[in-house]
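The complex appears here minus one protein chain, its other protein chains still in place.
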Amino acid sequence: MQVKILAFGVLKDLLGTATVQLQLAQGATVADLLRILEQQTSNLSMQTHVWQSLAVAVNREYSSASAVLREGDEVALLPPVSGGLGRRDAR
Amino acid sequence: MQVKILAFGVLKDLLGTATVQLQLAQGATVADLLRILEQQTSNLSMQTHVWQSLAVAVNREYSSASAVLREGDEVALLPPVSGGLGRRDAR
Amino acid sequence: MHVEIVDTPIESASIVAAAKADSDGAVCIFDGIVRDNTRRRQTLYLDYEAYREMALEQMQRLAAEAVERFRVRDISLVHRLGRLQVGETSVLIVVASAHRGAAFDACRWLIDTLKKTVPIWKRETFADGAVWADGEPFPEHLAARSAEAQG
Partner (left out) sequence: MHVEIVDTPIESASIVAAAKADSDGAVCIFDGIVRDNTRRRQTLYLDYEAYREMALEQMQRLAAEAVERFRVRDISLVHRLGRLQVGETSVLIVVASAHRGAAFDACRWLIDTLKKTVPIWKRETFADGAVWADGEPFPEHLAARSAEAQG
């Protein structure tokens, strides 16, 4: 089956593209997808922390790693968000 | 000695005036002054709670009941304040 | 700091614009407006009066204390006196700061403390009468008579 990947922020830079179509085995989960993408970019080893801190939205809803993907899903890779103002504000 | 009394809000209505000069014995305190004023208005018995809840400013500084007054002092009688917006906001 | 007591409408937009600086990341604004009712009784208008000189001094001290205490960059604190119609601003507080936590904390402390300590009173005129609004009790250290003496 095919899903559409959207990448944002630093993940877009890492994947070198904002959108990509990906072929996955039937029954693949969000975790499977992340493993595949991480392997594809493993030569950029400095960026591994990005894969640990991201969130994934499937069809615009936050989704867990165990969620099963379906044909035509829109899967967005979201680095930690930084809307509003500076991060130091949280402190 | 003579002091100048300023009354605000409901206390102004109660005393029937915003400013009054009052003759006091040398060494009189804020408490003495309040006792005199309370006696002068004692026929308006419904208003006694006002005398228990007020603050007094001497020369524009909040002052305790034990403060000794001096010739020419400006003594302001302040009902509980209600600037800003409604009281229920506090809840 | 911009601390003022005015007798004419508070120009919120220009006060807020003037309060910002390049080092600010957060501006927290409190706009106190005249509500159309108190405990469901219909309000026609409010008259604010103050012990003006003392009120201004107290407001200046509050603003200075808030800058010190919350480490915010700047504060504007403006209260209006006289007759106010429903919807008009009686008090405007603008706190500008590099960070938002301090801006919120300072703004809230300012309105809470102003309402208890700054000598301003409000006479509320309803469709069916007028009263001096109940104030909040003075903090113990400001009241002329202690709780003990009242008992």
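Residue numbering begins at 1 within each chain, and the chains themselves are lettered A, B and C in the order written.
Quick note on the criterion: a contact is a pair of C-beta atoms (placed from the backbone, for glycine too) under 8 Å apart; a residue touches a chain by one contact, two chains touch by 3 or more.
Note that the structure is predicted; figures quoted are calculated from it, not measured.
Though it is not drawn, the left-out chain touches A, B, C in the full complex.
Panel shows chain A; residues 6, 8-10, 13, 30-31, 34, 51-57, 60, 62-65, 76, 78-90 of it touch the chain omitted from the view. What chain B contributes to its contact with the hidden chain is residues 85-86, 88-91. One chain of the complex is left out; on chain C, the residues touching it are 12-13, 16, 20, 22-37, 86-87, 98, 100, 104, 107-108, 111.
Here, only the chains that are shown with their structure count from here on.
Viewed as a network of touching protein chains, the structure reduces to a simple linear path.
The interface holding more C-beta pairs in contact, when B-C is weighed against A-C, is B-C.
For this pair, chain A with chain B, the centres built from the Cα atoms lie 69 Å apart. Taking each chain's centre as the mean of its C-alpha atoms, chain B lies 23 Å from chain C. With centres set at the average Cα position, the gap from chain A to chain C is 48 Å. Not a single residue in chain A touches at least two other chains.
Residues of chain C in contact with two or more other chains: none.
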